Every structure is written in C-alpha cells, then in structure tokens.
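Dumping the structure here so I can ask a few things about it.
A protein chain is absent from this complex, but the other protein chains hold their places.
Note that the chains are named A, B and C in the order they appear, and that numbering of residues resets to 1 at the start of each chain.
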Amino acid sequence: MKAAIINVTGYAGSELARILHGHPDVEVASVTGRSAAGKRLPEVLPHLWRLDLPITRTVDDSVDVVFSALPSGASAAALAPFVDEGVKAVDIAADFRLRDPAEFARSYGTAHPAPHLLEKAVYGLSEIHRQPIRQTDLVANPGCFPVAALLAMAPAVHGGLVRDDVVVDAKSGISGAGRGGLNTDVKDHFAEANENVVAYGLGGHGHRPEIAQELAGLRDADTARVTFVPHRVPMTRGIMATCYAPLRDEGVDEETVRDAYRDFYAHEPFVRVTDDPPQTKQTAGSNTCLVHPTVDERAGRLVVVGCIDNLVKGAAGQAVQNMNLMLGLREQDGLDRLPLYP
Amino acid sequence: MKAAIINVTGYAGSELARILHGHPDVEVASVTGRSAAGKRLPEVLPHLWRLDLPITRTVDDSVDVVFSALPSGASAAALAPFVDEGVKAVDIAADFRLRDPAEFARSYGTAHPAPHLLEKAVYGLSEIHRQPIRQTDLVANPGCFPVAALLAMAPAVHGGLVRDDVVVDAKSGISGAGRGGLNTDVKDHFAEANENVVAYGLGGHGHRPEIAQELAGLRDADTARVTFVPHRVPMTRGIMATCYAPLRDEGVDEETVRDAYRDFYAHEPFVRVTDDPPQTKQTAGSNTCLVHPTVDERAGRLVVVGCIDNLVKGAAGQAVQNMNLMLGLREQDGLDRLPLYP
Amino acid sequence: MKAAIINVTGYAGSELARILHGHPDVEVASVTGRSAAGKRLPEVLPHLWRLDLPITRTVDDSVDVVFSALPSGASAAALAPFVDEGVKAVDIAADFRLRDPAEFARSYGTAHPAPHLLEKAVYGLSEIHRQPIRQTDLVANPGCFPVAALLAMAPAVHGGLVRDDVVVDAKSGISGAGRGGLNTDVKDHFAEANENVVAYGLGGHGHRPEIAQELAGLRDADTARVTFVPHRVPMTRGIMATCYAPLRDEGVDEETVRDAYRDFYAHEPFVRVTDDPPQTKQTAGSNTCLVHPTVDERAGRLVVVGCIDNLVKGAAGQAVQNMNLMLGLREQDGLDRLPLYP
Partner (left out) sequence: MKAAIINVTGYAGSELARILHGHPDVEVASVTGRSAAGKRLPEVLPHLWRLDLPITRTVDDSVDVVFSALPSGASAAALAPFVDEGVKAVDIAADFRLRDPAEFARSYGTAHPAPHLLEKAVYGLSEIHRQPIRQTDLVANPGCFPVAALLAMAPAVHGGLVRDDVVVDAKSGISGAGRGGLNTDVKDHFAEANENVVAYGLGGHGHRPEIAQELAGLRDADTARVTFVPHRVPMTRGIMATCYAPLRDEGVDEETVRDAYRDFYAHEPFVRVTDDPPQTKQTAGSNTCLVHPTVDERAGRLVVVGCIDNLVKGAAGQAVQNMNLMLGLREQDGLDRLPLYP
C-alpha cells in the first residue's frame, strides 16, 4: 500500500517517514513540503538518507492513505479532497479533534476550516475508539498531551473510581514546540531552553478542551472539570503527565486500583501498567505508553503517571497505529521495535 | 566573623563555600570533610581555587557560626556541641525541621538524634519566621522542595484564599539528589538522567510532612491535606513547584489573588511576584524565589508556580540568609548578585 | 539461529539485546549477568519488556553465536570455551583487539588473558577486514573511538594521501563510560557531566595503540604516529572524531580527496561520505558512519570528520554486522532502521 505525507519537514512528518520506512506493508510514495519543495528529502533531513524521495508541493501519486502534518487550521483544507475521494486520511493537526466547532474557534483562534467533515472524523486514540477508527475514512490524531493524560486517566474515569475533578500536570520535551521552519522562536534556542523548566499555557491551552471532551465521554457526561498545566523541560522527546483526582471512595487501596488498570489494558499492545514509577526515557522512539497508578491514602487521592514519546505515541506512531486499523493491517505493524535506551 | 562548614564536599557545602567567599563580613575559617580530610579544598573542588583551606576532620577554629551539610540523621550530633556552647548553628540537613520527633522517625527511618534540641530549633524559612530566626541559636534550614512550595502557597493559605487541599507537583534538577561521595547511584548517571523525566517519592517523601507542618501553621491548624510528588528533570539546578488548590471563593479573580501576593511579599528582598510565567533558569546561582499565582476560573482552582535554585534559596543561600539574620547583619549580604543567564 | 549475550546489563549488552530483538533470523536465547542474575531482563532494563528472558549466571542454552560484553580482561576467559567448541564468538571488550600481547599489557594494565587465541582473532572492523571476518570463529569487535577514527582516515591512509602523522581529537557522549553497575563514578553524575566538556586520557588511552595498529596496517607499515585525545561532551550517545593529517601532496584539492573517499566506500552499506558537515545526532540508534573529508589548503592539511553512534556502530551494531558476516547472513540484517532524529 502507498502512503503520502503532507508537510514532511516538521518533527511529526519526519517521524512518520522514519516509522513508515520500517513498515512491512506500506511504502512512502509521496512527501510534500512548502519551502523545501523541489529538494530531495535527504537534503533537508539527512537522517532520512535511505528514503530518497523528491519533496513536492502537492501529493504526486495515487495513494491509499494520506497523513497531514500541517499546522492546525491549515490541515483540514489539504485533507478534504482526499476524504472526498475516499482515500483514508489521518490528520495529525488539531482540526478534527474537537467535536464542537465553537470550541475549536475559541481554542485555536480561527473559525473551523471544514465543519462539514466533523461528523465523519473519529478521535484517533486507538485504545478508546478502536472500532470507529476501523470504520472511518478520517481520523483526528490526538494531541500529544491528551494521549498521555487520557491513557493515564481512562481506567479510573471509565470505572468511576474518581470524582470529576482532575488536575493534569504535564512535562514535555522541547520537540513538542515543533521545528518552526528555518527560524524558530527564541524560547526554543538551546541556550534558553537548556537547564530550564517553564510552565506555560496557564491562561488556556488547546489540549485542555480535548482532554475534557474525552474524559467526559469516558463517563458519558457532557463536560469534565479539568485543570491542565503543561511544562517545558530540557529534553528533546518525551511527555510525562502526572494526573491527580480525588477518589470517589477514599478507602480504595492502590492494589485495587492497579488491578482495575491492568484489566482495562489487558489486551492493549502499546499500553503497559507498571509496578515501578516509569521514566519517559523508557519510551524513546517507541509507541509505548507507560501508566503507573498510585494512591495517596492520606489525601484520598489517585495519582497516575503516564509516559509517552511525544513524537511517536503522541503523534506519528499513533498515526501509524490508526492507519493500521483503518487499512485492516495488524495493529503493531511497523511499531514493534524497542525503545532506544539510554 | 568566622564561619565553619561541616561536610563541605557535597553540593550544599561547596555552594556555601562559594557564597560565603563573596560575603563582605563573614570569612570561611574552617571546613571539614570525611573521606576528603587531609586534602586542600581546591584539590577536591577545583572551582573553589580562591579558597585554599585544609579540609579537616573536625572544626579546627573558634567560629561565630557553624553550618552542617551532613546527611540527615548525622547532622544533629555534629551540631549539638556548638549549640551547647552558644555558637550559632544552621542545620542544612533535616534533623530539626519537623517539630514532632515521631514524624521524623517515620519520614527518615531512624529515631530522632537529638530530641532535646527540638524546642530550641526554629524552622528557617526567613519569610515566614524572620523574628524567631533572629533570636535563636539553632536554625533548621528548610528542605529545597518546601522552600518553593511554601513560598508559592503561603499568601493564599495564610490569607484564607484556598481550601485545605493542596497538590504540589515539583520538578527538580539532579543536583538535588546530592553528590554522593566517590560513587553515585546509577539513576544519577548522566546517560540515565539525561533526556528523562522521572516521578519519585510516590509512596512518601520526607518533604511532605515538612510542607504539611508549615502549611498547617500558616492557617493556625494542626494538619494540612497535601499531596506532594517530586519529579527529576534533566538539568543540574533549579526547582519548580506547581501548586494546585481549590479556591474557597470560586469567584475570586486572578488580579485579586496577585494583589494579595504582592502585598504579602511587598518588603521581601528575595521573593518576586511575577506577571509572566517564571523560569527556573532566571534564578540560577541566586537566592531569588519567583512566584506566579494564577486562577483557573473554569475549575475554580488556584495554580501557583514557584521557582528557586535548589542549591541557593533551596539550601546554601537560604542558610546564609538565616545566618545574616542570626548575626544581626544585613539580610542581603553576600546574596545580592544577579543570576547567571543563560 | 540462536545468540547468547554475556553480561547483558551494561550499555553494550542491552543495546545488543535491542538490536537482535529486531533481527529477522537470529533470536536472543540466553542472557547472562553478574549481580542481576536471577532476575528477569525487564526487571533490570524495563525498556526491554518485549524480551522477557531470565538473566542467568552462565549461558544456559546451546547457541550459534555468543557475544561478550564483559569488561576488558574478563572477556577472553568467558569466550574461550565457546571458541574451543566452534561457536562463533564476538568479543565487544578489548581482549583480542591488539595483536601484540605486550601492548595489551601496557594499555590495560594486566597480562593478556588468552594469548593462544590471538592468532585466531580477527579485528572486526567490517569495512577493512570483511573477508577474514567471514572466515573466523572469533572476532575482536573494535573500540568505539577506533571505529570513528579509522573509518575517517582509512581512505586517505590506504590511498597514500597523507603523511604518517595523525591527530585524532574525539568527542564522546557519556554512555561511552559504561553503566558501571549499581554505583557509578562521580564524574558520570549528571550534575558533574552536564554543561561540561572534559579532555581525558592525555597520559595514554587504550584506544591509541588500536588506532595505530590499524592505521599502520592500512599502509603496510609496522607503526603509525598518532596522537589521540578523547573528550567527554554532555550527551548520551555519539562520537565525533575530527582527524588531522598533513597532505603528502599539498596541492591536492578537496574534490579530489572527496572522490577518493567516495570510491573507497562506494559499496559500503553503512558508511556515507557527506557533502555537508555531519552531526552525531544523524546517527543516533543506527549503524551508520558519516565521513566528511575536507582540505585546509592554507595549511596543507587533511581534516576529516567521522560520526557514529558509539553504542551501535561503535559497539553493538558493529557486533551484529560482524555476526551477520560470520553466519553468512545479509550484512544489513537487523541494522537497516533509520536513526532517531531529533
């Protein structure tokens, strides 16, 4: 089967190329770029030297699946023609994640670019929406923070273990800020980002309504009470989401909670419930999500740590997992390599 | 005036030596070590080359003030003789921080080494206990995480803005783990700690009861409901404590809260309430604490970010600030240099 | 086919496990450890969770190939019985690299542990000794620095482009220091190694005679004049060797040199001659060596930059490449994945 990657030159796009290069059944047939159009892929991204394709302005081959790694707001328009033709489409941007176009407008500061496609789009967190993903032509790949936060909280929220009052304190590597073309923001300069922790999005972040929408869905509610604070930490890859919520029944002990988590994820190929506190480094380059639920008995609180590689399970790997589901392939295809450690 | 540093070879001890070297009125007269005794200080710590003192087994000079940077549990015994002789003593270890010796035993796994001195000891967070510090001979220098968390939450807790239900999610540089003598734990190996975030202390951390004791004191209560989760992030210095608490009055807006914080810290030389999210790097090498209170109106929650350099305001700088108060010197002496940025 | 890894718990050993896990024709059948014996592999190295083997004291299965990742000096004795039985053996330690046992004794401070096997051993830099590797039962996997330095200089030395006077200035990530069991040297502590560059081995380093032996061999000489200075830089993986040598004919221009390099490596699957200065990050997790020859015309000097991932092409990947040759498999098997970037 053939795949196209729209906007291959950012971190999500190049990571998709890397992963698909190792996929047994899917071949990267076409890659597009904007300023880099006209060059060969390895001229711009030398690490992809085994994938010597031209970067074109538009998809120049007939493909079975198309991925868009364009910025949010620009992605929907690029994907719409493919969706109309029945080509499977995975949007790595935010354009189809929020079911409510008004919430999209509030969060991303622009009117929704293709509200007519929202009905078609399935939120692509495979562990939660596997069946609809298998049947749709358009998947909204989830945001990196929501993947970590939702996989950390899903068993507890779905199982009714906690009250509707969640704090998500997330720590992300700097690749999460994107590559930013030829110029990048001074906050991403090595000398500024190194040896530094920065909290941001305190006034609001587009991943908060996404987390809220899905947490609400897990308990069949319309809304969820969520505080979300992302932090930048001086590493390239990795997200840890530390999630806090009051236990509904304060007497529940840690072992009971952990068993519930193990049951919930018993058949998941990419989620591991760990007995020891997980480390983001244990996920580097892999599609794994590590989840570690604990109970602070004194405070009656559930504390769950979730770890992913933000560019893999938080972006390109999740996208390939969705593609595998959409194309009827084995879900782990191309995704079964071990993480790079140390 | 003359100062002695017991166990100068760890990070807190060497940082004390660095700061005191720039102090206008206090001279480092004696430094002790264990395995390094017999060497000159710059042989062990070449960056202290302008402080060419012998490392001795015990304090070998008559001094006005003594600092102990020994491990918790070993510090009290070393300081007791000085306290008995009326020498001012600052304990950078945890031995005198918890007023309840039973809580000390639970937290540090050993019986309290000098319960008879507990009454004498003052908890050395200068911004909260300035007057008693001025009058005591024995200061318990606070833990690094408690400094960041307490300065972040003190105005809100003292002012009754929040309910008694605080989550402290803290991120610390790796120097917080200590230097560890000639051998160090494999978890502190650069290759393991780099490109990694790790949550720890999920089953309990000695700084939690310390935070709880002081938060309770701020509202004249006996206990406080606190969940505390520290995280290791791949940088050398710096702590950020992101603190979450439900607002008592959900209608309070951010500006009101920020004004309350500005009033509370109006005359503090080392605490700055910031309008923008602070960065740990903005404190590197300095005794400053940056505090940034915000309100998540949707969730009715106070979110406060506190930043310090864990080795300065979180250890050696705070110790010098306490020394200045105890000796009747200007509180900023030796501590007014700007941070190193970038 | 079945493989055993002796001492799987260090960085070279665990990297071998990771790579072999993705090998199409070879299965890891047995892994050994010393202090970790008795545990399961993922208990000690959680990132290897898909490789749930017991760690045993000795190889507990009949295997086709055995790798030793023991420390130099201890490796030969562990491999000797396998070599005697005709099992293919790859020594990742230094025990069989130097043909002269007296040089081994000088460099590693201990008598050679198995001089009778030296005749059998082939120096395992596949690009230089491919045929003998195919025919031997015992390969001495090269040191990490020699791989980078030799691949950078081989075309020039073999082609007679430079005089016998080479300076190798190498920069290595900290994983090169090894994992060091439960305790590690304080110099490897994150707080010491981060934000730091350190030169070492100025009084002599075991990789110098190894580089000299092979450079001499490339020009059919007995000795080579080489200065080698390794440096530690604050990253986990990667080696860059910047090599300097006076041109024999000062009029030779860069394009001529580059053509000679391209010819030399024309059929090599893992060496790429680059037009742009290469970056260590472009090799992370992959078995590629990037080589960039330049000419400083003013000084009449060849300057060549060589980059590898020290744990892959500098250790475990090179070992698998050698195994493929020894077992008659395709040389790229298990080694064709793209690097992880960024």
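The criterion applied here is as follows: contacts are C-beta pairs under 8 Å (C-beta built on N, C-alpha and C of every residue); 3 or more make two chains touch, one makes a residue touch a chain.
Keep in mind that what you see is a predicted model, and the values were worked out from it rather than measured.
> Among C:77, C:111, C:199 or C:221, which one touches the chain that has been omitted from the display?
Counting the whole complex, the residue in contact with the absent chain is C:199.
> With respect to the chain omitted from the figure, which of A:114, A:174, A:271 or A:307 is a touching residue?
A:174
> Can you say which of A:43, A:64, A:188 or A:297 touches the chain missing from this structure?
The single option touching the absent chain is A:188.
> Would you write out the residues of subunit B that touch the absent chain, in ascending order?
Residues of subunit B in touch with the missing chain: 11, 14, 18, 21-22, 45-51, 175, 194-195, 236-237, 272, 274, 276, 278-279, 281-282, 284-286, 288, 336-342.
> Counting contacts across the full complex, list the positions on subunit C that touch the omitted chain.
Subunit C touches the chain not shown through residues 165, 167, 169, 171, 173, 189, 191-192, 194-200, 202-203, 225-227, 229, 231, 233-238, 240, 242, 244, 277-281, 284, 292, 294, 296, 298-299, 301, 303, 305, 307, 342.
> Identify the residues of subunit A touching the omitted chain, counting contacts across the whole complex.
11, 173-175, 177, 179-186, 188-191, 193-195, 234-236
Operating definition for what follows: only the chains that are shown with their structure count from here on.
> Looking at mean CA positions, which chain is nearest the middle of everything shown?
If one averages C-alpha positions chain by chain, the most central is A.
> In whole angstrom, what separates the CA-based centres of subunit A and subunit C?
36
> Touching at least two other chains at once: which residues of subunit B meet that condition?
Touching at least two other chains: 173, 189, 191, 194-195, 234-236.
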